[in-house]
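Yeah, one chain of the complex is gone here, protein chain that is, but the others are all in their spots.
So, chain A:
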């Protein structure tokens, strides 16, 4: 700024400018240089501050390091500042010198200028050309000198300017170098500082760790100690407590024992007193009791009597009631039984009707069958007779035509007979048939009641009673007792006919019932009907008499005699029972008698049954029919057949040959015709040709 102020205008502007430039450029470069420095310094300071604030207790080594390093860096800056200030002072000095010099120069040049200007004024006084010339030359010399001076000055200044430029360039380089140096140092500082800080940190950490460990161990030991102390104290306390507890326990025990003793003694006393009191009390009680008992006994007895009376009365009433009930029950049951009885009788009648119907049906069927049989017989017989006739005709034909023999009709008795053969011994056959039927019935009866016997018991009872009453009504003579005895006898003697099962079933029953049931089963097994029972009784009684008389009667006559004797011998019968040993033969005979009585009735009722026929004769009869042509004749027939067959063959051959012969004959005839024609024609041709 000073340069500007002091610039004399006349002086060469260029020089001033150059100076100015120099100064300015220097400043500018410095600025450039200084800025980063400052920033860095600031940063460093900040860093330091930061770190200081971070670690309150920074070790001296680090502080020294920081100071030294920052000083190392800032030294450059301060040096640069110092250089700059000295340069500025130098600059100012040179500027001052230059200004002085310029002033001197200006003064001298002014003097010269004045000389010159004076010279010009002299010129005006002298007008001589030569003088004028001289003066002019002088002036010119002066002017040229002045100009040379100025030029010299200018060249000097220019040289200075050049020098200054060079210096400026050099300064710039130096500054650049310094900058580099500073950067280097800063980097170094940063590195070293960071390293130092790291080490510091590591150390700090280590120290901290150690400290913490130490503290930890210390604390642990303290803790342990205090804990141990506490534990010991606690243990002691506990032990004391235990001891105290034991003492107290003992005391309590003793006390309790004492009190127990006292209590027991007191108890004993009390017990003794109590026992005395009890004894007394019991005595009084006993006396009281006895009196009371006496009183109560009398009361009790009276009460019991009353009670018994009432009980008896009530029982009476109840029994009566029961009786009534039982009676009612009985009546109702009787009614039920009656109803049932009626139902059963109705059913029985119905069944009998059915049975008779069935009987009729069977008779019808039998008759129809017999008729059919007869018809069949007649038809087959007629057919057979025809066949026999044909056979005989053929036989006669064979005899007459083949052999030329005379044929005689063989004797055939059966040819006259027509219809089924009537057997001669009808009666015997019927008898045998009857026995078979009876046997069959027996078997049926013995099997049938096995299952029905229990069901039919009640019914049988009823029937028995009825039959008994019926017997009484019919005969009148036969007393009940005798009948009973007979029954028992029958039962005892014919027990072997009964089955084991029945025995078992009858075991629990009473004797009367047993006999009835046994009789029933027996009669059923023997095939008696209810009407037969009184008859049997009679028979048995009679039989006894007969035995006694030793009379043997045939079965056929016996019935008549028995009938006769029935009427006669009734009065004797009551007294004596039958000998048990004779019961079985008597029974046998009675059965036979019964059968004989029944069989004629049957023969009367039915037609003559065909089944009675003798089939053995039939076979003979049929065979005789088959044997009309004897075996010799059959052989003969066979031979005749063979010869006939041969003959037939010959005949068939002849039959085949006949048309051939006929055709040959025809051919012959034709040939003959042709021969004749040829004979006739041959003459003609001969005639014609020539």
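Operating definition for what follows: a residue touches a chain if its C-beta (ideal position, glycine included) is under 8 Å from a C-beta of that chain, and two chains touch if they have at least 3 such contacts; residues count from 1.
Everything that follows uses one rule, which is that contacts and distances are computed from a predicted model.
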* Structure fact -> Taking the list "tRNA (adenine(58)-N(1))-methyltransferase non-catalytic subunit TRM6", "MMS19 nucleotide excision repair protein", "T-complex-associated testis-expressed protein 1" or "FAD-dependent oxidoreductase domain-containing protein 2", the UniProt entry for the undisplayed chain gives the protein name "T-complex-associated testis-expressed protein 1"
* Options A:75, A:194 or A:624, residue touching the unrepresented chain -> A:75
* Structure fact -> chain A positions in touch with the non-displayed chain are 1, 13, 21, 24, 27-28, 30-31, 34, 52-53, 56-58, 63, 67, 71, 74-75, 78-79, 81-82, 84-85, 88-89
